[in-house]
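Here it is: the structure, laid out below.
Of the protein chains in this complex, all but one are displayed in their positions.
Order as written gives the chain letters A and B; numbering starts at 1 within each chain.
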Amino acid sequence: MLEITPTHYLVLSAGLFMIGVIGVMVRRNIIIIFMSIELMLNAVNVNLAAFSQQWQHVTGQVFAVFVIAVAAAEAAVGLGIILAFYRNKETVNIDEMNVMRW
Amino acid sequence: MAEAIVFYGLAALILGFAVLVISTRNTVHSALYLVVNFLLVAMLYVMLGAEFLAAIQVLVYAGGIVVLYLFVVMLVNLKRPPETHQDPRRQTRLGLALASALLAELAAIIVYSATGESAPAATAAAAAGADIAGGNVEQIGMLLYTNYLIPFEVASMLLLVAMIGAIVLAKREL
Partner (left out) sequence: MVDAIVIPLLKIVILLNAVLVAVSYLVLLERKVIAFVQSRLGPMRVGPHGILQPIADAVKLMTKEDITPARADRWVFTAAPIMVMVPALIVFAVIPFGPEVELFGRSVPLYITDINIGLLYIVSVASLGVYGIILGGWASNSKYPLLSSLRASAQLISYEVAVTMTLVSMILMAGTLSMVGIVESQRDASLWFIFAQPVAFAIFFIGGLAETNRAPFDMPEAEQELTGGFHTEYSGMRFALFFLAEYANMIVISSVATTLFLGGYLRPFPGVEGLAFLDLIPAWSWFVLKTFVFLYVFLWIRATLPRYRYDQLMRLGWKVLIPIAIGNVVVTGVAKVLL
């Protein structure tokens, strides 16, 4: 237990990912759901960095940089959608987002 | 020994703050816990020898994305809390059940792989991979602008499109 191997990081990352999944499944506030998605993306990045260390090669970190870029794009567009939706229905509850147009 | 203490401490804090993010009622507090979580993950990256990733994590996630979340939380000035209504279809319980199923699956995979043969030693892999000299930043830069040039350009296009999309969505009239 005292020697930290990549497996330890993978278990941590699995735990973080699970918490993200639970957040998406259980919460109904769409902003919290977005935050949970960020948590999951972070878990993926921890994985990539751990593999990068195991194989002594930075490709994993390059992928993590791409993941961060995609997360930034996702956050910008997603929050734009939330704002546009809020302007029309005055709510951020995901259960009330049940029409395709209004 | 020291590495183990730091790792277990960081891991406990990361998981704890992640639980706080999804369990807090107040959205602003959630965002704050998220920032702390990201900073702790950045420390984990430093432990893994990925300094560049750690700096980018702090700069983009903590300094950029969560600020955006805070802006939206403050703009979306809710008169009623979003989750006070009844949950008619019991989706919360269903979600919890599905999540615990996934947890069981992941636990099974971990137990299975832990009892199997261990991962190949890093030394063998090091010979195959560590052909690029220089520090962490130089290595990532080298790979980004040679092997991964096209994904890099695609990522920049993605960011451009996201920027335009966000402006179109958020602006009332153009």
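One rule holds in what follows: contacts are C-beta pairs under 8 Å (C-beta built on N, C-alpha and C of every residue); 3 or more make two chains touch, one makes a residue touch a chain.
Quick caveat, the model's predicted, so the values are computed rather than measured.
Note that the undisplayed chain, when the full complex is considered, contacts B. Considering the whole complex, the residue from B:Ala11, B:Ala62 or B:Ala170 that touches the absent chain is B:Ala62. The chain not shown here is touched by just one of B:Leu13, B:Met43 or B:Leu70, and that residue is B:Leu70. Mapped onto chain B, the interface with the missing chain covers residues 26, 28-29, 32, 35, 51-52, 55-56, 58-59, 62-64, 67, 70-71, 74, 135-137.
Assume only the chains that are shown with their structure count from here on.
Chain centres here are Cα means. That of chain A falls 5 Å from that of chain B. Those residues of chain B whose C-beta lies close enough to touch chain A in the complex are 1, 3-4, 7, 11, 14-15, 18-19, 21-22, 27, 30-31, 34, 37-38, 41, 44-45, 48-50, 52-53, 56-57, 60-61, 64-65, 68-69, 71-73, 75-76, 78-79, 82-83, 85, 87, 91-92, 94-96, 98-99, 102-103, 106, 110, 113-114, 119, 122, 125-126, 128-130, 132, 136, 139-140, 143-144, 147-148, 151, 155, 158-159, 161-163, 165-170, 172.
Contacts from chain A toward chain B in the complex involve residues 1-12, 14-29, 31-32, 34-36, 38-39, 42, 45-46, 49-50, 52-59, 61-62, 64-66, 68-77, 79-84, 86-87, 90-93, 95.
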